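Only one protein chain is missing from this complex, and each of the others stays in its spot.
Naming follows writing order (A and B), and every chain is counted from residue 1.
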Amino acid sequence: MANLVSSIQFADPYFSVLLLLIIAVGMSVGFVFLSQALGPRKYDRIKYSVYECGVDPFTSASVRVSVKFYLVALLFLLFDLETAFLYPWAVLFRDLGLFGFIEMTIFVGILLVGLVYAWKKGALDWQ
Amino acid sequence: MAPISIDAAALLTSVQSIVPEIIVVATAIFVLLLDLAISEEKKHLLCGMGLLGIGVALFSVYALGQGRIEGFSGMIVHDGMGAFFDVVILSACALTFLMATGYSEWEGTHKGEFYSLILLSTSGMMFMAKGTDLMTVFLGLETLSIPIYVLVGFHRNRMSSLEGALKYFLLGAFASGFLLYGIALIYAVTGTTKIPVLATMLYDPRILASPLFLAGTGLLLVGFAFKVSLVPFHMWTPDAYEGAPTVVTAFMSAAVKAAAFAALIRVLLVALPGMQPVLWKVLWGLAVLTMTVGNLSALVQNNVKRLLAYSSIAHAGYILVGLVSGDVLGGQASLFYLLVYAFMNMGAFGVVMLIAQKEDEGYDIANLAGIGFKYPALGALLTLFLISLGGIPPTAGFVGKFYLFSAAVKNGYIWLAVIGVLNSAASIYYYLRMVVYMYMVTPDVEVAVPRPPRILFSMALCASAVVVVVLGIIPRSVLEIAERSVLSLLM
Partner (left out) sequence: MMDPSAYLLLSGILFGIGVAGVVVRKNVLIILMSVEIMLNAVNVAFIAVGSHLGDVTGSVFAFMVMTVAAAEAAVGLAILIAIFRLKETIDITELSVLKW
């Protein structure tokens, strides 16, 4: 443990943190002022037009997206991320055996309850 | 690779250590599914099922006893302290459900997700109070916070509710970022996130002197300070408390505070006593600031919900006094006060909820005018809860404060105790102001007509009142339980 502690720090223990703080604070504050200082001064139509691979845009790009997309996106975000937990289990499926299977069944079962709830409440209907 | 062997006995102990939590989560899922199955008129069944689940969970806490059960290779432990906070949190949850029976009918929150979210949040609190690994503490904190964000904004058509939710959410997420970064830095220096292992690591003076570790501890503390709303991290509290549906406000003020303090006590008393000189000075300052700013801000409030929000900030300061004392007596006083605070504050919110006819408008202090003589029962109950909050004998609030401040004096923090007592005296002004409005101010128009309480609602109020009075007169046995809980932590 002892060499671990010393290996994390630089030569002088206080130096690393000082550096860390200075760079972190400096960069974040610096960006704010930099954008103030270097930000655009000239406004013209071309500059604010939407860039679509060099082709003139047909319509305004900032159309309002239906709020239903958000709901689908939210549900996707939630259920999608749980897959991350399935991968380690899949890799070790044989080693974990029945215990892992039961645990994962409970996990997926709880997710399923969420899905059933969202479904029944009509969150998946487009209309 | 050889199959990973699962020790059946260890697994059984692990499951045993979280039986109350499993029951609460199962109830939450059941309530959610039940909501889909039953018709609109039968929604009160949901509340009943929730209460039943809480009852079973409370019984399981009782059945598990105060013995120490470690589970999941040291991630979680059911010890005396865990059991104590399980009881506090579950009682707060039960009171919330009892009050919700009436509130839901008036404000339209008879929904499966409402009860389910409260139960899920409760399970998160219980995990947080029992977590012995910073990972469990963090996951518990998030499991309790995320449902609360939703609950604060549950009235989707009231702007103040949504605004409170947004502010609470943004600052809460910001705070969990700090908490996590603190944990990451501590992990970087010590190579562990287990609280007991952390305690042994801190005998190494190089770790203690490491600036990364100091920064980590500081960030961890900031994260906790946000959750228990210590000044200067309290900005969200009045807004979230005012905007939230009042039942949720009551629940938040009692249960979230208890859970966050439970984790804080565990981290401070088990892992960090080695940081005594520096850290305790910081805590001293936070306690003084929190008490003073909370009380001074409460003096000028005219909205009862906001007033109680500031008073709850001040109370976080009082409870911190017990932690600053840093010994068993202080910890015991903090635990006792958290229990008492849950009952007296929820009781006060309950009465105010009945008197206020409508969210947003009914909570002006002028609305209390004339209530005292026209509705003697309500007036008497509110007076009882308020004098207990103010710390006047013979109520439990007085006993709690007495122990907190005497622990501070015993450990040589005389000034802290003096400031605390002065603050407590100042707080009596605004609590009594509400009482004066009830009994001595003649109303401009008519006396507000409180809502007729349901039987279950009245039961919640009476139970709170009984606890406040009984613990004010015979606190001995509960204080002993609190003492044993703190001792179980230090073993």
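Assume a residue touches a chain if its C-beta (ideal position, glycine included) is under 8 Å from a C-beta of that chain, and two chains touch if they have at least 3 such contacts.
Worth saying up front: this structure is predicted, and the values here are computed from it rather than measured.
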item: Contact partner of the left-out chain, one of B:L36, B:L52, B:L170 or B:V470; value: B:L170
item: Of B:M135, B:A199, B:M275 or B:I392, the one touching the omitted chain in the full complex; value: B:M135
item: Hidden partner chain, residues of chain B it touches; value: 135, 138-139, 142, 146, 149-150, 153, 156-157, 159-160, 162-167, 169-170, 173-174, 176-177, 180-181, 183-185, 187-188, 191-193, 235, 238-239, 242-243
item: For chain A, residues in touch with the removed chain; value: 4, 7-10, 16, 19-21, 23-25, 27-29, 31-32, 67, 70, 73-74, 77-78, 80-82, 84-85
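Operating definition for what follows: only the chains that are shown with their structure count from here on.
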item: Length of the line joining the C-alpha centres of chain A and chain B, rounded to whole Å; value: 31
item: Touch list for chain B against partner chain A, complex; value: 1-4, 6, 11, 29, 32-33, 36, 188-189, 191, 201, 204, 206-207, 209-212, 215
item: Complex contacts: residues of chain A adjacent to chain B; value: 1-2, 4-6, 8-9, 13-14, 16-17, 92, 94-97, 99, 110, 113, 116-117, 120-121
